[in-house]
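Every protein chain but one is kept in place in this view of the complex.
Each chain gets a letter, A and B, in the order it is written, and its residues are counted from 1.
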Amino acid sequence: MSPSDGVPISLGDLAKACGVPLSGDGAVLIDRVATLDGADKGAIAFLSNPKYRNRLATTRASAVIVSPEDAPGTALPKLIADNPYATYARVAAILHPASAPAPGVHPTAVIAPDARVAASAAIEAHAVVGGRTLIGERASVGAGTVIGEDCSVGADCVLHPRVVLYPRTQVGARTVVHSGAVIGADGFGMAEQDGRWLKVPQIGRTLVGADVEIGANTTIDRGAIGDTVIEDGVKLDNQIQIGHNCRVGAHTAIAGCVGVAGSTNIGRNCKIGGAAMIAGHLEIADGTVVSASTGLFESVHSPGVYTGTFPALPHRDWRHVASAMRRLRSIVERVRALERARSEEA
Amino acid sequence: MSPSDGVPISLGDLAKACGVPLSGDGAVLIDRVATLDGADKGAIAFLSNPKYRNRLATTRASAVIVSPEDAPGTALPKLIADNPYATYARVAAILHPASAPAPGVHPTAVIAPDARVAASAAIEAHAVVGGRTLIGERASVGAGTVIGEDCSVGADCVLHPRVVLYPRTQVGARTVVHSGAVIGADGFGMAEQDGRWLKVPQIGRTLVGADVEIGANTTIDRGAIGDTVIEDGVKLDNQIQIGHNCRVGAHTAIAGCVGVAGSTNIGRNCKIGGAAMIAGHLEIADGTVVSASTGLFESVHSPGVYTGTFPALPHRDWRHVASAMRRLRSIVERVRALERARSEEA
Partner (left out) sequence: MSPSDGVPISLGDLAKACGVPLSGDGAVLIDRVATLDGADKGAIAFLSNPKYRNRLATTRASAVIVSPEDAPGTALPKLIADNPYATYARVAAILHPASAPAPGVHPTAVIAPDARVAASAAIEAHAVVGGRTLIGERASVGAGTVIGEDCSVGADCVLHPRVVLYPRTQVGARTVVHSGAVIGADGFGMAEQDGRWLKVPQIGRTLVGADVEIGANTTIDRGAIGDTVIEDGVKLDNQIQIGHNCRVGAHTAIAGCVGVAGSTNIGRNCKIGGAAMIAGHLEIADGTVVSASTGLFESVHSPGVYTGTFPALPHRDWRHVASAMRRLRSIVERVRALERARSEEA
């Protein structure tokens, strides 16, 4: 069921590869990862969330990855890691390596004569690479992906099928872009005159750093005059919209369905929850956390967790709350009147 | 104006095909559907919403579909149905059959040598079918659609142009997938370590049942370890995002722009309104209704209608309400103080 259940590896070798201590029989052979509940012989599972601690006793895994605190809780062969989830990520990458397409250009791909494609790159069926574009070593360009003119795609990038890079887009090394993503389209810039909209040419670019991941059907517009910048190590989930001239700081993670309007600067190491909506021209401090579904309309100067969601209620209760909300101003005034009356009496 | 105004059929034959009673002249010929207002000779219209009942008197349709209660309200030839809208759906499907592409593989399509494509399937221009993938009888694969390795596409499926199925995705019989949908992309799984994100390999699959419909630009990520599952008869509108390891129960309908974070189980026969946002790791009971634009952050154990939206107000009124909301805690305290003062007096 897994993509590449393959060559078994000993637990001892996994410990060495991950740089974590081993406890128990290092000769046990592991060929796949699994959940504690779903595991059986040959599988390694991990415990990260204390909520699942009792599953340690019943798992049929051949080995587990646990924290030092949880290690005494199981007699199974184990890797002991301060961050079991991170060690799990490394183990899974060893046991289930992503399959890379073979180097070479598919005969149906259309490559401009003056594009420069590394010999070690893989260009799949029906891909299109524009003039003067560079495709780096070992990069892969999926089927039907269209890359405009004057782009650069760094070494070891993976562009999945049906990505679009508009002209002059730059993508750093090892960055992964999922299907349907559109990078570098025109920003939404228009001048209003006499009830009509005049298009403002969008002459900037989109610059995507190294080690970035961009989810399926995410869109990142290019800059109006300057550039839209996604810094190194940023992780963007699916169906995110980033407006023109935004900057997303290094190692910030943004969950699915988030919208960021133009010219907003999101700091480094921020975490933005799913479906949050961030207005334009804001400054968001490094390390800020925005909760899911929260609309953010003001800059954030002190990092912290920011939330603004309406709690879901049974519909009948919601009707009463919504009705009271519409009258909230008068309620405040009535409370004030009561207070005033009391203080006059006193 | 309609796609296939075609061979007229008698009202009597329509009644038989739909299994509903006929009233009036069964010989009248019908060649298309229309609204009550837009209909004229040759058209059949339906009345489902009582709000439009008065239009029965003025419609120029040749026949109508009505409920038993509304039947006496018109002298026109008619089909009498307990569920006029469902009967309308059947009649429209008879009068306006979807045009199916001719079987065969377009010469520009790229089919892996070890893919197995049914002879009755239609593979359109520039489609790509990966190794070991199965394409079922009478399935159609639209222009530019990319299907990865080890997928299966059931009989009578329709994949519209420019769909992507990542490797190992399974799609059941008669399922329709609209353009731009991306099924089986990597889930958003990352382990944080020292301010960096480590990618967690996503080794599960996406399994889509039979009779499902998936809207344009909708994305469904594959599972992290286990699978993401969309059960039979689920209907997904456009631009929906379903996170890794979700399960959507049979016959649930989800309107456009909804986001569902990872590992959430949505029950059977649920209805999720447009732009609702559902957090991860929740359990939503069978038959639950979530209103449009509602953020759901807790599991739902008793089915019912759940709502959580801020009522839109004229901007000036909203400013007052929003300002009062920020002070809501102090208002509650002031009410309590007034109550306390009163009870002390009493």
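Quick notes on this structure:
Keep this in mind: contacts are C-beta pairs under 8 Å (C-beta built on N, C-alpha and C of every residue); 3 or more make two chains touch, one makes a residue touch a chain.
In this text the structure is predicted, and so the values were computed from the model without any measurement.
Shown as candidates are B:E192, B:E213 or B:E283; the residue that touches the absent chain is B:E213. Across B:S10, B:Q193, B:N269 or B:S299, the single residue that touches the chain missing here is B:N269. Taking the complete complex into account, A:V335 is the one of A:L29, A:A155 or A:V335 that touches the chain left out. For subunit A, the residues in touch with the chain missing from this view are 108, 110, 126, 128, 144, 146, 148, 162, 164, 166-168, 180, 182, 185-186, 188, 190-193, 195-201, 203, 205, 217, 219, 221, 225-226, 239, 241, 243, 257, 259, 261, 277, 279, 290-291, 294-298, 304-311, 313, 317, 320-321, 324-325, 327, 331, 334-335, 338, 341. The missing chain lies against subunit B, touching residues 1-3, 33-35, 38, 83, 85-86, 88-90, 92-93, 96, 98, 106, 108, 124-126, 142-144, 160-162, 176, 178-180, 213, 215-217, 233, 235, 237-239, 251, 253, 255-257, 269, 274-275, 292-293, 309-315, 318-319, 322, 325-326, 328-329, 331-332, 335, 338-339, 342.
Heads up, the rule we're going with is that only the chains that are shown with their structure count from here on.
For the pair subunit A and subunit B, the distance between C-alpha centroids works out to 26 Å.
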